[in-house]
Each structure stands twice: as C-alpha cells, then as structure tokens.
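So, chain A:
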Amino acid sequence: MIELKGVTKLYQGQAVPAVQNLSLSINRGEICVFVGPSGCGKSTTLRMINRMIEPSSGTIEIDGKNIMSSDPDSLRMGIGYVIQQIGLLPHRTIAENIAIVPRLYKWPKEKIKSRVNELLEMMGLDPAETRNKYPSQLSGGQMQRVGVARAMAVDPSIMLMDEPFGAVDPVARNRLQDEFLRLQKEINKTIVFVTHDINEAIKMGDKIAILNQGQLIQFGTPEEILTDPANDFVENFIGYDRIVKKLNLYTVAEAMKTSFGLVDEAEFSGINAKIPNAEVIFVRDQGEQLVGYLTAEDLSAQGAQRLTQVARQKRLSFVKLNTPLPDALSLMLENDADYVAVLDGDRLCGAI
Partner candidate 1 sequence: MSWKFFSEALFQKAPHALLVHLLIVFVTVSLAIVISVPLGVLLTRRNYQRFGIVALNILNILQAVPGMAVLALALPLFGLGLKPAIIALLVQSLLPIVRNTIAGLLGVNNDVKEAASGMGMSARQILLEVELPLAMPIIISGIKTTTVYVVSVGTLASLIGAGGLGYLIMGGLALFRFEYLIVGAGLGALLSIFFDWALSYLEARITPPGIQVE
Partner candidate 2 sequence: MQFVNQNSTTIVEYTQNHFELVLTAVLISLLLWVPSGILLTKSDKWARRALAIANIIFCIPSLSLFAVFVTIPFLGLGRQSALLALVLYAMMPLMRNVYDGVKNVDRNVLEAAKGMGMSTGRIMREIRLPLGMPVIFAGFRITVVMTTGIAAIATYIGERNLGRFISEGLVRSNTNMIITGAILISVIAVGLDTFLGLVEKRVVPRGLRVRR
C-alpha cells in the first residue's frame, strides 16, 4: 500500500507549489491513475514516490514505511519505473536492458537469462529474435513493451508508469493498454499510472485521482467520477460525452440477456410451444452453425415455412463476453441489427 500524507512540493523560486497538501492512499493490487492537464502536478507526485523528486513537506509511506528512511537507490531498485520516453540504454541490447535491475541485485547469470526470456514472452515478443537486438532496431510499440518488461524484471510489487503509452500511435496504444490490463490480472501489481488522457484513465484505472494546479480535485473509482463529478472542472475535464464514456466501463457480459432461444432449422413447426418466453431465438442449421435469429414479433407475424428465410435474412454478428459495451452497440448500428449473439469461447451464452 502506498500512502501519501499531506505531500507538498514547492520548487525553489516558485510562488505556487507544484503539488499542494496531497493525501491519498493506493491499495495493494490496484491501478491508481493520476490524471489532469499538463502542469497539474501528476508527474511530480509520481516522481516523489520513488524519490526522483523529494517532497518539501508531508510524508509518503510504502507498506507503512516512510520512504525517506530508505536509501534512494535501493528504494528505486524495488519499484518498477516506466516513462514515456522509455529511456532504453541505446548501447545495450534488449536483453541487457531488461537485465539492469536484476544485475543490480546481483542475480546469477542463468537466472537473469531465463527471467529475461520469460518477460519477453510475457510481453508477446519472441525472445530468440529480440534478445540481441538494440533498441534502435525496434518499433515504438516494441520498445514500450521492453520498457514495461524492464520495469517488471525483479517482479517489484509497485510500478510507477508515467504516460507509458504516450509515445505510440492510437492503435498501438489501444493494444498495449489491453495487453497490459490482461497482464495485470495475472501479476496483480500496485500501479501508479500518470496520463493526461481521461479516456485512458477511465480504461486503465481502478481508482482515478484528478489533479489540477497541484491539488487533488477528486479521488474515486471511474464509476464514481463519471456518475458524480465533484465540480465543474472535473465535469469539463471528463467531457460532454460522460454517459458514453460510462458505457465504456461495462462489458457485454454485464449487459446481455441470458434468456434466449436456440432452435434447429428443421424444428420450426413447434417453436412457440417449446420456447415461449424468449425475446430472441437463434437459429442454427444442420451443421449446428448459427445462421440467423428471430424475434418474438417475427414468430407471431410469419408462417412457419417462411421463418427460415426471415432468420437467414438478418445479419447475425457475434461479440465476446469481455467486449466493451459501446463496441457491441456500434456493431449493432452498423449491421442494422436488433440483436447480437454473445459468445463465451465457442459457446453461445447470451444476447444483446
């Protein structure tokens, strides 16, 4: 757990503190996102946690221990640190870059080597191919992954990430975010994440701290912040599409209907009797492939022999359980469909 108590940073020669009397606590295994406009003090706060910057007053505790009581270098060795510019050492190979902190800990060579391979694989990079490359030979997205791998090298329980995906294009950023969230489910780190992008904050954060002019404006879960913005600043910062953004918090799994019908084409005669309460009925052919769906209205309006045609005319699309809700909705708009099928793996499990 990271606990900030009344932390203030006043730079020499400046009248207004960069960070002012900031208190908050970040729970173990949580991603806490600091978000705000540039100059709001979010990076300064992050950098105070590993003593890259020393606070002017207030205390920061990690697991109950004041960070000022430990040596800055060993403190930093125990905290993963990723910055936007990544800062890979250009004269070291990828493997050597990742091995920096393990080497500081004097791990044996074999252990370092296997850890590096493990991390590269975890990051979706081929170890054999990537190990001996130099940073300049990688793409921006790959370098970002190496940066994250390097920060995780000794499996620190805390990671500080300062706009880690800021330097890559939106498509790659999206993918990196997804991958990282998936990874976080396994590794369960305590993460402090800085961004200026509220959408990234909503997507990544378990908790969001909105900062402005060095002050903490609101601290809470994405739902809380979207539902109940503390003031006009937060409301403006989130933007007018607050409702749409809130949808982002939900996945298909949370919104789908689990009552649906499933029939084979051949059995159309007795449908009403068999599945009386379903709003939607999916239709499959003899090969058990889904081919279309019927609504309750279709059933009452059409004769049984035409049902196959009606079902097949409708474009059937599929989404996964963890697809964000807005994606599913836009798919429906695109296909002009009333329903989409939700799949859990190969199994049909719901409808929207």
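Operating definition for what follows: a residue touches a chain if its C-beta (ideal position, glycine included) is under 8 Å from a C-beta of that chain, and two chains touch if they have at least 3 such contacts; residues count from 1.
A word on the picks: all candidates are chains of the complex that A comes from, given by their letters.
On a predicted model such as this, the values are computed, not experimentally measured, just so you know.
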| item | value |
| --- | --- |
| Pick from 1 or 2, the complex member that touches chain A | 1 |
| Contacting residues of chain A [partner candidate 1, same complex] | 50, 52, 72-79, 81, 83, 85-93, 100-101, 104, 134-137, 147, 150-151, 160 |
